[in-house]
Each structure stands twice: as structure tokens, then as C-alpha cells.
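For this view, one protein chain was removed and the others were kept in their places.
Which chain is which? They are A and B, in the order written, and residues in each are numbered from 1.
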Amino acid sequence: MQISPVDTQNYLLLAATLFCTGMLGVLVRRNALVVFMSIELMLNAANLTFLAAARERLDATGHLAALFVIAVAAAEAAIGLAIVIAVFRNRGTVNVEDIRTMKY
Amino acid sequence: MNAAQLQPYLLTLVVFLPLLGAGLLLFLPREEAGQVRAWTLLAMGVDLALAAVAYLVFDPKGAEFQLEVRRAWSAEFGISYHLGVDGLSVSLVLLTGFLGPVVVLSSWKFIHDRVKEFHISLLLIQAAMMGTLVSLDLVLFYVFFEAMLIPMYLLIGVWGSERRREAAMKFFLYTLFGSLVMLVAILAVYFIGQPAGARSFDYGTIYNSLLSANRQLAACTQGVGCATLSPLALTLQAWGPLMFLAFALAFAIKVPMVPLHTWLPEAHVEAPVAGSIILAGVMLKMGTYGFWRFAIPLFPVAAYQFRPLFVALAVVGIVYGALMCLAQQDVKKLIAYSSVSHLGICMLGIFAFTAEAASGSAYQMLNHGVSSGALFCLFGFLYERRHTRRISDYGGVARVMPFFAASFLVVTFSSIAVPGTNGFVGEFLVLLGTFKASSLWLGYPVLATTTVILGASYMLWMVQRVFFGPIDRPENGGLRDLDLREGLTASAFMVLVLWMGLAPQPFLDRIAPATDRFVARAQLGTPDSAKVKDADVRVTVPPIEGAPPALPQPPVAAVALPR
Partner (left out) sequence: MDTTWLTKAWANPQALSANLWLIIALPAFGALVCGVFGRALGRTYVNLVACASVLASFCLSVFAFQAVAADPSVIVTPAANGVPMRFALSGDWGVWFQAGSFSAHLGLWVDHLSATMLMVVTGVGFLIHLYSTAYMEHDAGYWRFFAYLNLFMASMLTLVLADNLVLLFVGWEGVGLCSYLLIGFWYTDAANAWAGRKAFIANRVGDCAFLLAMMLLVLTVTAFAKAPGTEPPAVFFAQRRAVWTHAATSEPGPLNFKVLEEFAQYMPANLAMGSRGMLGTDIPIGPLAGHTYGHTLTLVFLLMLLGAAGKSAQLPLYVWLPDAMAGPTPVSALIHAATMVTAGVYLLCRMAPLLVMSPAAMATVAVVGALTALYAALIAFAQDDLKKVLAYSTISQLGYMFLGVGVGFFWGAILHLVTHACFKGCLFLSAGSVMHGNDNEVNIKKLGGLRKEMPWTTACFGIATLAITGIIPLSGFFSKDDILHGALHARLVGYEWVGPTVFAIGSLGALCTAFYMSRAYLLAFTGERSKDAKVPHAHESGWVIVAPLVILAALSIALISHGFPGLLKMPNGEPETLMEAFLKPVFGVADRLAIEAHSLLPEAERSPWPGFGIALLLAWAGGGAAWYLYKRVFPARAGKPAPEVFAAVRAFTVHKFYVDELYDAVLVRPIKLLSIGLFRVVDEGLIDTVLVGGTAWVTARIGSLLRYLQTGDVQAYAAMMAVGLLAGVGYAIFEALAK
């Protein structure tokens, strides 16, 4: 039995859903760590879009982009977590609403 | 390697030798102020020698641009390293070269802190000014044009007097604003000039590509052939005025033309002597040079359209600047406003579009470089001794400093254009040429001639208050006259003032071919455009040396900006 290939559109819909979930998370959650995870979600949504496009177009450029994004995400996670830990040590909280000194 | 083989490298050397000097200074210990000064002086001196060689090698009967060098730089964007000089720029290069050592000598004892950084700044400015004058590629020109700003900003902001920060900031923002607008125009003219792939920032290439469109447009303003304008001409018709104004704004700020002049008095007042000399001597001429080289030739039709405005502003500048001088209490501010007046004469000469006026204007640029440079330099010597700029703090100085007073008087007479000094020849030719410009209202040159009276009144008023009368302040009684270094600097200026006044023709000979071409290019936008022959205005563009063979490019139409 031949499995019919999944339509690209479905991948894109999934990616959009993931992206929106991530975005919502970034916007509404207060915990910095959760915000981080939401960002990862958005990045992966982007990855999925790239890969879907690569599959559709039958070339490898999308893979390349996805690999880049993964690398960037890893770096970002490392630095971001380091910042979060530093902030926690200084202020004893990771609630983003409490960290708003950089204002007018 | 013989002399002929060296020629292509001459301009590169002129431009980058000061930079080399600056690099050398980096390795000197900062305590060794004497060494720093000596090396700077040496670098400037050699640069002057090279500039003089370039001036002498330049053949007035030869090609328009000489000593050209054009190398591949960034081929895909059409940028090349293209240097070359015509009669005007080689004269200005010589002027810049001359002022280099003078600047170093004039601040020999004046600057005490951050001596090394100061001299590095001087050398950087020198390189940038030279580069601006010899660049024949718009990007190169722009880079050098902007590069002048930074060291000048430092010069005013770090080594200036009390209100230096504000003045430096004002100077920087003012000029930067103008040149950013110009950058947009440079990009625009790059995009419309040629189709993609053939685009180039080269001055000659751009000029030649706009030539026929400009011709069509000029004919159209006479009502001929408006229906058959090429796409490029249509683009120029719609956007030419804006591009011209963008260029003009940058240069008008630099000149400066009234009412964009208020940065100048402040910058002059706050700048150290060296800064004032460079600013008045060369940097202001970048504005007039820009009009001469870029704004008017590239957009002759728009230039003709806006000519009444610019002529009026120039005349207003002449009279207004002179009136401002009468109201000043501060010597440096007075000289600064006199620059506004004198540069007004240059602008009037440029926008008169006649050979006499253009020659006069070019000569006036040199004159103003010498005479106002000398005024600032000489006043610097006095300021070093008394540390005040107020006119009323002086009086009777001639008694204690006779040689200084004599030199200052000679330069003053040059500044007010007494015949026999250099100032007269320039002013006379500009006025004559403006009279000859048949399409201009005769009232303009008549008003401009009042500078003869006003100039004498404010300069002699200042001289009177500073030098003559009794010594009524004890501080002035003990001033010592110029020492050897200062005396030599002053004498150099005096010799030039008289030399350029009594035997101007050798200088004018070099300027003449550039003048003829400029006038022809400017005429292209006037009703007389049909009389201008292509051969007189087209720029000969040399091929790029060492460029990879051009890849075949798909012909794509030039971007037509929306109309």
C-alpha cells in the first residue's frame, strides 16, 4: 500500500499553528523560561516551513536554512539562559514583568 | 622608474602620503611632541612638493583630466578608483598643499595637549581634502567628502575654545545633513544613468550618459521636441530639479550660502587656528567646487531653472555677509562673515555662466584660500599671545608688533581686493562676467559691487580698532613681535598675495580650459544649448586598468523612476 504523501499545505498549516502558539506564549506568559521555550517553538515553526518548502521545490536550500536556524537557536538558547540565570541571581525573579528597568 | 612612469601614481601619492604620515605618527611615543610636529611638517612639506609637481606637470593645452588613474575597485557596483585633475582641481590641490605646512607651523606652540592626536587629525583632513578634489568617481568623492568631517569635528570639538562641543556638533550635523541628501541623489543618478549591468559611479560615464537627455530637455524648455523625449529625458524632467537641489543643498551648506551659513561663524570662532585655516582655506571651496564639478554640469537644465534663486542668494550673501561683519565684536567672527561675503562672489561667478565670471570665481576660490587662511593664521598668532578674540580688548598693537601689523595690513588689502593684490583680479573678473551675463538683471552685479565699499569699511574698522590708536590696555604693551617661524609663515602669505596679484596670468592659464568646459556644460541648460558642441563637453573616460573582462550582461532597461 502506497502511503500518499502529505500535502505541503498541511505542513504549512501545522507550522502556522505552532508559530501562533509560540507567539501567544511569548506575549502572555510571564515566566522568562516559558517565554524562551515559546520562542523555540516559533523558530521550529519557521524550520518546518523551510523544510516544507524544500520538499516542495525539491532542492536543498531550505535544509540549509533550517540548519542555520538550529545553530542560531542553540546559540540563542545558551546566551538567553545565561542572561536569565544572571538576572535571577541579581533579582531573585524570572518574571519578565518585573524586569523593566530599560525604559524611558 | 622614470618620471613619466611615475605620473599615474602622482595623485595617489598626493592623497595618501598624509595618510602614511598619520600611520607613522601612530608609532611615535606621545610625549615626543617635537618629533610629532616635525614628522607632520615633513609629510605636509613633501605633499606640497608633490602637489606642486602635479601643478607644474599639468598641461593647460592638454586633455581635460590629466594625471588620471583608473583601477578596478568594485566592478559589480560600477565603482572604480578613478583619480584625475583638471585646471581647477589642480589649482585647489596646490592651495591645499600650500596650506598644509602652514597649518602645522601656525599651531606649533598653540596646541599642548593630545599633540599626537591633533597632528594625526590634521593629516587625515589633508588626505581627505586632497581625495575630494581629485576623485572622479562619485562614490570615491562621497567617501572623501564625508571623511573630511570626522577629523574636523574632532579638531573643533577637542581642541577648540569654550563652546567647542556645541559648535562641533552644529558643524557636523549641518554638513552631514546636506551630504546625506546628496548621497540619495548620487544613488538616484547612478540608477537612472545606465541600464543595470552597465551602471557606473564614474563621473565621466554618468555625465556622458546624461548628455543627450539633457540636450533634449534643454530643447524642450524652448518648446522643441517635447513630444519625443527619451525615457531618460522624461525621468530627468521630473526628477532632475530634485536631484540638482539635493546636490546643491549639500554644497550650499558647505559654501556656505545664506541662509545656511550660521554654522560657519560658530565653527570658526570655536575652532583652533589650524581648524579655522583649513575650514576657510579649503573646506569651504569644496562647496563651490561641488557646484562646478557636479551639481551644474550633471543637471544643467535644472541649474538654469534655479539660477535666479542662486544668483539672488549669492548677491544677498555678498551684501548680507558684509553687513554682518559690521556688527561683530569678535575678530574671528568678523573674518568668518567676511568669508560668507567672499564666497558669495564665488557663487555669483559660478552661476553667471560666462567665461570671465567663471575664471574669476575659480581665481577667487584660490584668493580666498590664501587671504582668509592668512587672516586666520595671523590672528592666531595674536590670539596665542593675548587669548582674547574681542576687538575691544585690543588697540595700538601696531606699535609693539610692527611686522605683524604690516603683514596683517597686506592681507587685509588682499581681502578687500585692492588692485595689485590677488583679490582684485578675482573680484574684477567675477563682476565683469556677471555684467556680461546677458540674461541676468543688471542690478545683481551692481549690488555685488558694493562689496568694494562695505568690505573696506568692516576690514579697516577692525584693523583700526586692533592695530591703531593708543595702547590703552597694559596687557597689549608687552606683546612681542613675530618670531622667525611666524614671520616665515606670514611672509609666505604676503609673497603669494602679491605674486598672484601682479602675475595672475600663469594661474589663470591653468584654470582657463576648465573654465571653458564648465561654461559650455552650464550653457547646455540655457537657451543657447544648441550652440554647444558635444566635443566641448563630453568627458573622455579612460578604461579601467586591471579589470576582469566584462561578463556579458543581459540588457535590462534602466530603472525609470515614477513620474
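In this section, a residue touches a chain if its C-beta (ideal position, glycine included) is under 8 Å from a C-beta of that chain, and two chains touch if they have at least 3 such contacts.
Values in this document were obtained by computation on a predicted structure and should not be read as measured data.
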item: Contact with the hidden chain (one of B:28, B:229 or B:456); value: B:456
item: Absent-chain contact - pick from B:50, B:313 or B:512; value: B:512
item: Of B:184, B:442, B:488 or B:530, the one touching the omitted chain in the full complex; value: B:442
item: Contact footprint on subunit B, counting only the chain that is left out; value: 170, 174, 259, 261-263, 320, 323-328, 354-356, 359-360, 396, 398-399, 406, 413, 418-420, 424-425, 428-429, 431-433, 435-438, 440, 442, 445-446, 449-450, 452-453, 456-457, 460-461, 464, 467-471, 504-505, 508, 512, 515
item: Hidden partner chain, residues of subunit A it touches; value: 23, 26-28, 35, 96-97, 99-104
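The criterion applied here is as follows: only the chains that are shown with their structure count from here on.
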item: Rounded Å distance between subunit A and subunit B, as computed from the means of their C-alpha atoms; value: 56
